[in-house]
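Dumping the structure here so I can ask a few things about it.
One protein chain is absent from this view; the other protein chains keep their places.
Note that the chains are named A, B, C, D and E in the order they appear, and that numbering of residues resets to 1 at the start of each chain.
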Amino acid sequence: MKPIYITRRETFNAAHKLRRDDWSEEKNQKVFGKCSNQNWHGHNFELFVTVKGIPNKDTGFVLNLKKLGDIIKETVIEKIDHKNINLDVDFMKDKMSSTENLAIGIWEELEGYIGDEGGELVKIKLVETQNNFVEYFGGKEPF
Amino acid sequence: MKPIYITRRETFNAAHKLRRDDWSEEKNQKVFGKCSNQNWHGHNFELFVTVKGIPNKDTGFVLNLKKLGDIIKETVIEKIDHKNINLDVDFMKDKMSSTENLAIGIWEELEGYIGDEGGELVKIKLVETQNNFVEYFGGKEPF
Amino acid sequence: MKPIYITRRETFNAAHKLRRDDWSEEKNQKVFGKCSNQNWHGHNFELFVTVKGIPNKDTGFVLNLKKLGDIIKETVIEKIDHKNINLDVDFMKDKMSSTENLAIGIWEELEGYIGDEGGELVKIKLVETQNNFVEYFGGKEPF
Amino acid sequence: MKPIYITRRETFNAAHKLRRDDWSEEKNQKVFGKCSNQNWHGHNFELFVTVKGIPNKDTGFVLNLKKLGDIIKETVIEKIDHKNINLDVDFMKDKMSSTENLAIGIWEELEGYIGDEGGELVKIKLVETQNNFVEYFGGKEPF
Amino acid sequence: MKPIYITRRETFNAAHKLRRDDWSEEKNQKVFGKCSNQNWHGHNFELFVTVKGIPNKDTGFVLNLKKLGDIIKETVIEKIDHKNINLDVDFMKDKMSSTENLAIGIWEELEGYIGDEGGELVKIKLVETQNNFVEYFGGKEPF
Partner (left out) sequence: MKPIYITRRETFNAAHKLRRDDWSEEKNQKVFGKCSNQNWHGHNFELFVTVKGIPNKDTGFVLNLKKLGDIIKETVIEKIDHKNINLDVDFMKDKMSSTENLAIGIWEELEGYIGDEGGELVKIKLVETQNNFVEYFGGKEPF
């Protein structure tokens, strides 16, 4: 019985802004800098979803990575790709669209769908730019 | 006298959409697909600017690549980074914000500034996603 | 009238070997080294297809890159992805499956389909490993 | 006493298929999709091997990374590079050649050789494509 | 209360050598190989700094990644970029400039500055080449 971790990468392109309308322009600038631009900006996001499980004896798979890709596409990518995170994405409504909150939101969307296919969702990595990414383990703290 | 080509990479993140208001929703969908989303989407763009010239005897430089980076930042990146290409960028006003048109627009912004520092602007490469990029040689057709 | 170059990347995974049955094992080893392994080996290939044209006034596109991707998938990727280049790919029958020959074969498959959509096929780049790639300009020699 | 983790990357190119001869063509297609192609397909694999240890006072090394590279090459890469995983690789005989099973097989090959040089084998990461990878911690579950 | 991990990447270019003057040329060659070259060699280093924390309710940030970048630049990059690690970097004086020791040194430089801005420094990843990197968790052993 050898638990192993499999990861699927999917990508999406989206617009967003980091801006609070209940704050002054000055405070938005100070806290969010150019990310607060009123007219939005955007990114090519890379999403890595990690599932832990025991390889099936017949297939050698924890979970077919193509199937994992399909689940991610259906539950997340179709809702967010070529969309505006602040305006178009139901699971981000009334939240700041920081990479942190987006990763947590994606986890919550995916969570219910992974168990059905075998394996356990254990990590989301969300890359916003080559310099910035976040990792979320469902609230666990491995380090 | 050995002409050589030097390239500087700079990056920017921006929102845009590909959509014509003088077209129906159906036609926009048919031609531009999900890129026509009313509420915008966005990308991490990579811009590569190539200058041709003869290395200076004293420095070995065609043009100091840091200086080339500064020119690109001042003439292009500051106008477009964390902006909306359709709404915020003066040199893209009244143009479709395709990667093709954006590359040509960037060439025209840069063109007047390169000669002053030595070397000749010969190529713009603009990468929109890992799967899509354009190259522009100022209208020349090397191949 | 500003000709510009657009490139679409698609990927495929395939098996092949470089081996001549009309040569001795020793000669195969000497010329092809470990690439001559009787039982095949394989690669993740990256294919870059470049089309030259004038951006359309209404769309800003030389050719919709998604459409270009669809053409590449239909005429090339479906025939070669998760296949054996030597055994399964009709356009490589009776040819050595070198990266050179594969790039030329892909050009010939694509060639007839690009003109219909606007633009002219001008370059194929085929990346076999991070250390090895070939570029083919349809027999032209830009440099 | 500061434990630290060092990682060495090596690469190999190999052919394989995911197919059970005791299953019908239909079932193979349903479960393994195009990975079940009778005539094989292949990949450029990236292998990352992580060793944990305390830096040596004289050298600053947990383990010389070049030496770690040599161990990986001798015990793994030479057996699998430019080979057919299903037919040519002794440690994968009678196993499904899934990325999961391959990572576990590589761990078992390497395991006995790391301790001799200092440090403890703690992780294998095996990247099959840009979208798919697995990580194995020897059966441990850090998260 | 959902702890999440954010990572910032910064880069620097530096010279160093791995060589002990209290050892013979032969022993230096044997242990350090070409890294012992008397006249130095160098690398483009990539530094990834990971901070753990709870996203702030108002901003969605654990810590503004731009601010994290500024802290890294001020406390580490300015001391080491375009420098000689053995000769110019105060926090590496009298230490072997192995990637291991450099990562630990960087951790110790950064450690005192992260808490002030929120979040807890939990990991340093230092990439020396595409084949070699180290990870340091402040002495903790997550796996």
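Operating definition for what follows: a residue touches a chain if its C-beta (ideal position, glycine included) is under 8 Å from a C-beta of that chain, and two chains touch if they have at least 3 such contacts.
What you see is a predicted model, and the numbers here were worked out from it, not measured in a lab.
Taking the full assembly into account, the omitted chain touches B, C, E.
Within the whole complex, the absent chain has one touching residue among E:42, E:118 or E:138, and that is E:42.
For chain B, the residues touching the chain absent from view are 1-10, 50, 52, 55, 58-62, 64-66, 69, 122-123, 137, 140, 142-143.
In the full complex, chain C touches the omitted chain through residues 18, 20, 31-33, 95-101, 103-104, 130-137, 139, 141-143. Summarising the interface, chain E meets the missing chain with residues 11, 13-16, 34-35, 37, 39-44, 81-84, 87-88, 129-130.
What we mean here is this: only the chains that are shown with their structure count from here on.
For the copy pair chain C and chain E, the superposing rotation over Cα atoms measures out at 180 degrees to the nearest 5.
Taking the mean of the C-alpha atoms as each chain's centre, chain B and chain D sit 41 Å apart.
Centres computed as Cα averages put chain B at a distance of 34 Å from chain E.
Residue positions of chain D touching 2 or more other chains, listed in rising order: 130, 137, 142-143.
Pairwise, the chains that touch each other are A-B, A-D, A-E, B-C, C-D, D-E.
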